[in-house]
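Excerpt of the complex: some chains, original placement.
Here the chain labels run A and B in written order, and each chain numbers its own residues starting at 1.
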Amino acid sequence: MYGHIYHTFERAPASLVERFRGVSTSTLSDAMGRHGAMKSNIRPIYDDISMVGSAFTVLCFPGDNIMTHKALQMVGPGDVLVIDDGDYDTGCFGHRSALQARSRGCVGLVASGSIRDLALLRKERFPVFSRSVSPRAPQKSTPGSINVPVHVGGLVVNPGDIIVGDDDGVVVVPLASAEAILEKATQRDRLEAEAIAKGRTGELPLDPAHGVLEIDKLLKGKVVEHTEPYARHA
Amino acid sequence: MYGHIYHTFERAPASLVERFRGVSTSTLSDAMGRHGAMKSNIRPIYDDISMVGSAFTVLCFPGDNIMTHKALQMVGPGDVLVIDDGDYDTGCFGHRSALQARSRGCVGLVASGSIRDLALLRKERFPVFSRSVSPRAPQKSTPGSINVPVHVGGLVVNPGDIIVGDDDGVVVVPLASAEAILEKATQRDRLEAEAIAKGRTGELPLDPAHGVLEIDKLLKGKVVEHTEPYARHA
């Protein structure tokens, strides 16, 4: 979808988005049946990062950020800019863009390529997840699209999808299933916290979910157990 | 979109698809304003390859091809299987899958990961474009989706998009713009052929489109011209 600008898209209610705050990306990915996590090369620019919002998607020609400039005039409160620029080695977004975005209520950025002004972005604590950092500026000449499905970090992101980022990376929660996934994830988190608490006091073993019995059952008849050490020429 | 199987999608009429045969991926990408070409790591498995069809999309969990097996029961005449399996190093599709697919009228495969039985696939002349080749088989346990938007080679592919592959790689033509893009591409091809013909006979310079005057105009005032050779310490 090249050459299309969509000025509106469906966003989740702010109250729903807000409930994702504090739910870890790991738990969310679990709740999506292991799907939904971006590739490990999309990394945050500082530690103890946290970002939750609605995807405002931008499709750039690699090395060209004219559409990002257009998006900076359109992005709205609670949005996360999700820029697909082809994993390209160019700083498609910097300090001033972050200030513009924030002034419109935008809460963060995910980019398949590079950003620049890293030190300033860190100082502003503007949440950014990207593949890399580069001082090189993009061209401004080939149009792309705004608020169409894009590709970042190995996933398709639709405008309005809920984007959650923390130190582990970024997950994309499809808007239509957001409630159900959140429910499942919250429950997992609660069970996990309980299990860890009981595990720390010794009340229960630390891994009830995949405990001794279950793992042994899964492996039964599929592995040979040896009481002697491995020896190549035994 | 995980855990959804869509049994139907809109396909372009066979007559339209057929008109894409013989149009090069380079020309098509030009006609899409330089967009629409998959990344260069998606390569054909033999030379002088040619593939045109409608995208039947499959979203697999990386390293798991259970959805591909489901897709092999659903794929239809004129379809190209487009498998998004996370660029994973596993042979998600082999000889027997190709036979199954072909028996249902499927005309080729694009995979973000690996395939296997390379020698047999070449012998069958079954058109395959993939990132790599691997003898390793996938698991069959984590569900994905069928006929939802997927990501392959840096692009979002929608079910029904027109897929064209040749020795240069793969382009994805959005279904909605297929007519317009085809028109533009066909015209480019005709002009290109004429220009080359006239260029070979010397009737015209070989590059009328970006000829001497235009390039010089674009560079005017932006470069310094030297008649002496480059010398670091001149």
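Just so it is clear, contacts are C-beta pairs under 8 Å (C-beta built on N, C-alpha and C of every residue); 3 or more make two chains touch, one makes a residue touch a chain.
Predicted, not measured: the structure shown is a model, and the values here were computed from it.
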Legend entry - Full complex, copies of the single sequence (shown: 2): 6
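Criterion: only the chains that are shown with their structure count from here on.
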Inset, instruction - Can you check how far apart chain A and chain B are, centre to centre, with Cα atoms defining each centre and the answer in Å? - result: 28
Legend entry - In the complex with chain B, residue positions of chain A that touch it: 1-3, 32-36, 39, 61, 86-87, 142-144, 149-151, 154-156, 158, 174
